[in-house]
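Please read through the structure below; I'll follow up with questions.
Missing here is one protein chain; the remaining ones are kept as they sit in the complex.
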Amino acid sequence: MNHATIPSKHASSPAARQEPSALGLRRHETPAPVGAEPISRFQVPELAELTPELAQIYADVERNLGFLPHWLRALSVNPDTACRLARFYLHLFNPERSHLSAAERELIAVVSSSTNRCSYSVLNHTRALGDALDDGVRARRIALDHHHVRLSKRERLLADVAEKLTTSPASLGAGELDQLRQAGFSEPAALEVLEVAAFFNYVNRLTLALNIVPDQQFFAH
Amino acid sequence: MNHATIPSKHASSPAARQEPSALGLRRHETPAPVGAEPISRFQVPELAELTPELAQIYADVERNLGFLPHWLRALSVNPDTACRLARFYLHLFNPERSHLSAAERELIAVVSSSTNRCSYSVLNHTRALGDALDDGVRARRIALDHHHVRLSKRERLLADVAEKLTTSPASLGAGELDQLRQAGFSEPAALEVLEVAAFFNYVNRLTLALNIVPDQQFFAH
Amino acid sequence: MNHATIPSKHASSPAARQEPSALGLRRHETPAPVGAEPISRFQVPELAELTPELAQIYADVERNLGFLPHWLRALSVNPDTACRLARFYLHLFNPERSHLSAAERELIAVVSSSTNRCSYSVLNHTRALGDALDDGVRARRIALDHHHVRLSKRERLLADVAEKLTTSPASLGAGELDQLRQAGFSEPAALEVLEVAAFFNYVNRLTLALNIVPDQQFFAH
Amino acid sequence: MNHATIPSKHASSPAARQEPSALGLRRHETPAPVGAEPISRFQVPELAELTPELAQIYADVERNLGFLPHWLRALSVNPDTACRLARFYLHLFNPERSHLSAAERELIAVVSSSTNRCSYSVLNHTRALGDALDDGVRARRIALDHHHVRLSKRERLLADVAEKLTTSPASLGAGELDQLRQAGFSEPAALEVLEVAAFFNYVNRLTLALNIVPDQQFFAH
Amino acid sequence: MNHATIPSKHASSPAARQEPSALGLRRHETPAPVGAEPISRFQVPELAELTPELAQIYADVERNLGFLPHWLRALSVNPDTACRLARFYLHLFNPERSHLSAAERELIAVVSSSTNRCSYSVLNHTRALGDALDDGVRARRIALDHHHVRLSKRERLLADVAEKLTTSPASLGAGELDQLRQAGFSEPAALEVLEVAAFFNYVNRLTLALNIVPDQQFFAH
Partner (left out) sequence: MNHATIPSKHASSPAARQEPSALGLRRHETPAPVGAEPISRFQVPELAELTPELAQIYADVERNLGFLPHWLRALSVNPDTACRLARFYLHLFNPERSHLSAAERELIAVVSSSTNRCSYSVLNHTRALGDALDDGVRARRIALDHHHVRLSKRERLLADVAEKLTTSPASLGAGELDQLRQAGFSEPAALEVLEVAAFFNYVNRLTLALNIVPDQQFFAH
């Protein structure tokens, strides 16, 4: 039963007997289905309509992830926008180029997105963080609130920098950059830490504004 | 591998070759384990130390949930505190007494706890909401951000009231109470809606302050 | 003259002479009375309608306080809600069980309620704090803003913990618990400190949502 | 007993017996007095040191209020500052010049100061508002939270404008000015409404920064 | 071209060709002028209507600034309000009386006004700060965000105190006053620092509420 309204499950309680009108749905009543949820607030182009450039991006992303994610289809309403985001993402998350480990990139992605309350990106990257950590439970706990999970000193620093750059970018100062240096990040690596957090502040805003619905693959095990 | 530090997974990238010192952990290096995470910031009493009254509560809760949750063990450092919370909870969530359905109570629980960023309660009640809805995916999406999930009008009202009573209690006014009446809630039922949200504002504060670690059962399927 | 509109008291000022229309009420004009203010936004049951269980609670609370407070009458629209709150309160504020002094409990009550801008609870517990301190002036100053009153180190800690747990529960950390220990609170006593603040975060939300009107007794001397 | 630390009043409770060390103060123990609270964080000049200009201000204010308030003595550490504030106040609150009634001016004063959590000004003007309304209970309730007091439409508008101009001055717009016009305020009177709220945003900041202690007269009946 | 709507400058881009309807204005289309912007939300009195007292103030301010600023004309809708503000300003900014340098006063003015997002006062005092510093570029950078400009230790302290007194007046404490003393400010001078910041919290609120339009002189070089 997907996306159904909340059914009233209890039935013969004294309260229910006394005040049936207080309950929106009576026992055994089948709630009206909410209906299929569109994956975006804008039109989603058909695959046949794609420009050659965008078709190539689709192939690259699908090969990379194993499926065609909703975000790429939703953003394709403006093909330039879809191409710009996908190219940026594929370049930034290329393990051959990155100064960070996959787990570090995904930790920053999850914390930035969770701070912005962007459930699409949180679910997407919680799965990836779980894979990188080989610990899906820990990834889900970090996604809900990293402050209450015991992190290594290095993880704590990345999570705190990602959160601060997201919530109050003007207040991040020389102190945080020094901490990154002391934790062993070179200046190029430290800049990449900032860039990954900044990238999700851009991605989250598009995903939220279009209300892109999470892919079923994010919930697979 | 539970609660391990983030390992550096990538290895032979050009970046890694050029700047090994930028990376906290080199290839094949085994990260130091973070160590067992205590379930509370305070001492947790042994079962043998329980007062008779508390032992009875333990039995009641375990029968109710199918296991002995961390919150009950953690709060037992002050037996009166544990008893007060457990008695309140067992009375409030008794389906024989409640004016609300299980899904309604759990929706309020999840939204209030998510607004307070209390990951313990979110995980606990996301599971219960998933059971009540028979839709675990939908419950997880609501837990991350109810605003971006398509809810029924009645669910939307409960979620909005729970969030507002949590974030800015002084601003909830006669308008929201009228909306509850118009949605079919009697005054006793509407007061229970407010009470469930208020109850989690009390529970969340204790769970957060003690940093109680989620039970493994919350992640089982 | 209770609950009247603001009368225009000044009369023959030059401004008034020049611009009578700028003033809502002219000299000697009697403002229309606002009318009796109901003690709750919901119906308030008659005493004759009480269940035996609730009648017993009424007797206990009235014996305890010396009068029947509006909060108990207002919450009785859902008898279970009224019983749950009253039982919790009577147990938590029982001096025979508490690890805290009356002044400590009332300080936490006043600071939590003032932070939530719950005038009903502030007035109720300012009176009780004044009694416990034997200093009504000091209690009123604490109720308005504890930061600008000279407190003992122990009082300062309790006030700061109550405020922080109220405004940003996720940010209270191990540091505050250590400060409580260092101030001489055992772990059971420290947990009770947190519980009293959490309890008022529950009570305040119900009192605010129903807009319960303060009892006249709160203003007696 | 003025400004004393919180005494531990309870004594022979089981909790106290079990854990004496959890309590900061044992039974019958006399708490160390906090000591006399200075009326300002800066030096307060002696009366003999006053410039002739300031001595005249002292006489005017004392004749006006019936006593010499702490704020005037505290600000006199910079005689120009004290003169500027006192002259502004005496001119603005002169009933011969004002377009507002005393109750209207005091309502704006109390709401602005309460929003800024300036207990000195709140206590000072709650007393004056109580006198103007001939209803001290209502004045105290407004001081704690005007939203939960039943106000006339005109009072509600003044309170809301004062609060908004205090908390988010850039967001007050043409709409509020229209509402003032529709409520019968001429443009000069409406500007005075804004000016009184703005004046307290200036006064509150000085009173708070110097932590001026409320005068005993504010608590007399 | 003053206060015109945004013209659509691009013309023959493929996007424009494909979707002309997406663009509000086509190529070569002349946007409709927004029209003359009134300098205040209230009536502005003619010079001929001035009271003798206000006429004298106009002369003083015009001699002081070199022109008659919009703020004085706009506030004159209530002559008492205009006189009170102008007298306060002329007294406070009199270099013969002040304990601060012109650059210090203007720095506090710019930071307080920028924090309140009061563009009228920011533009007015950015010009004055540029004159006092003999560095208009630096003044403009401070106006946009003082945190990212390299300030002397003394300037940093003044800017931080002005910002804190503006945003959270109740949180400014004894620590800031000690820092002012250690930076060489006597208590009268430190009180003047607070007073200048408090003064702009009053002025900004009136300027914002009336939406006074900046004078052309603020942009001259």
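Per-chain numbering from 1; labels A, B, C, D and E assigned in written order.
FYI, contacts are C-beta pairs under 8 Å (C-beta built on N, C-alpha and C of every residue); 3 or more make two chains touch, one makes a residue touch a chain.
Quick caveat: nothing in here was measured; it's all calculated off a predicted structure.
The chain not shown here is touched by just one of E:65, E:132 or E:170, and that residue is E:132.
Along chain E, the points of touch with the absent chain fall at residues 1-10, 13-16, 19, 21-25, 31-32, 34-35, 37, 95-104, 107, 117-120, 122-123, 132-138, 140-141, 143-145, 147-148, 150-152, 154-155, 183-186, 188-189, 208, 211, 214, 216, 219, 221.
By the touch definition given at the top, chain A reaches the unshown chain through residues 41-43, 75, 77-78, 80-81, 84, 87-88, 91-92, 97, 99, 116-118, 165, 169-170, 172-174, 176-177, 187-192, 194-195, 197-199, 201-206, 208-211.
Everything below uses one rule, namely that only the chains that are shown with their structure count from here on.
In summary, the pair chain C and chain D forms a contact in which both copies contribute largely the same residue numbers, shared numbers making up over half of all those used.
Between chain C and chain E the CA-based rotation angle works out to 120°, given as a multiple of 5. With chains reduced to the mean position of their C-alpha atoms, the one farthest from chain A is D.
Separating the centre of chain B from that of chain E, both taken as means of CA atoms, is a distance of 48 Å. Per-chain Cα centroids separate chain A from chain B by 20 Å. In chain B, the residues touching two or more other chains are 97, 99, 117-118, 170, 188-189, 208, 211.
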